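Before anything else, here's the structure in question.
Then we have chain A:
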Amino acid sequence: MNKLFGRICEIDSNSHLSLVNVLSGNQVFTATLLEIPESAPYLKINNDVTLLFKETEVSIAKDFRGTISLSNRFPAIVNGMERGKILSCVYLQHQNNEIVSVITTASLDRLAVRNGDAVEGFIKANEIILMEGRWAE
Partner candidate 1 sequence: MISDWQPLLLTFKLASFTTCILIIVGVPFAWWLSSSSLRIRPAIEAIVSLPLVLPPSVLGFYLLIAFSPENFFGRWLDQNIGLHLAFSFKGLVIASVIYSFPFLVQPVQSAFKSLPRSLTEASQVLGNGKVRTFLCVQLPNIKPALLAGTVMAFAHTVGEFGVVLMIGGNIPGQTRLASIAIYDEVEALNYQTANFYALVLVVISFLILLSLYIVNRQDK
Partner candidate 2 sequence: MIQAQVKKSLKGQQGDFVLDISINIQQGEMVAIFGPSGTGKTTFLRCLAGLEQPENGMISVFGKVWFDPIKKTNLKPQERKVGYVFQDYALFPNMTVKRNLEFALPANNNRNRVNELMELMDIVDLENRKPDTLSGGQKQKVALARALVAQPQILLLDEPFSALDNETRCNLQDEIIRLQKIFGITCVLVSHDVSEVYKLAQKVFVLDNGKIKESGEPAKVFSHGMTSGKFRFTGELLEIENLDVLFSLTVLVGNQIAKVAVMPSEAKSLKAGDRLLLVSKAFNPMVVKL
C-alpha cells in the first residue's frame, strides 16, 4: 500500500462523516471518513497522520484537461514501470515520495507512458485511510 506522511489541516464533518484535508509536503490530500472528531480523538488540526491507499486505487492521466470529480489530483514524474500481461505497475515521483499506481497494461499502452513523463495522479477521497501518527514498519 502507498503511505504518505502528513499533517491534518482542515476538518469538515456532519453527524457521521468527515472530510479531512491533510497537508503532505505542499500537496493537500482529501479523505472522506466514516468517523468524526468526537468519536475519533486523533482527528485534530495539526495532528500527524499517515495516508494509506492501495496502489490499485491510484489512476494516472496524461495531458488531462477539463474537470473531474476525484478530489485528489497531484503532479508526478514517471520514475519506472513494470509491465505485466494484464496489469502493470507505474512508479510515480511526487515531491519527495514515491507513489505506486497499478493500472491495466492496456491503459499503459493507450497512455503511451514513458520514463520521465510528467503525468497526473488521481485518488478518490473515500479510498484513503488515515492512520494516527507515522507508519512504523
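Going forward, contacts are C-beta pairs under 8 Å (C-beta built on N, C-alpha and C of every residue); 3 or more make two chains touch, one makes a residue touch a chain; residues count from 1.
In picking the candidates, the idea was that all candidates are chains of the complex that A comes from, given by their letters.
Quantities reported herein were computed from a predicted structural model and do not represent experimental measurements.
Chemist: In the complex, what candidate makes contact with chain A, out of 1 or 2?
Modeler: Selected candidate, touching chain A: 2.
Chemist: Mind listing the chain A positions that touch candidate 2 in their complex?
Modeler: 1, 31-35, 40, 42, 50, 52, 55-56, 82-89, 100, 102, 126-133
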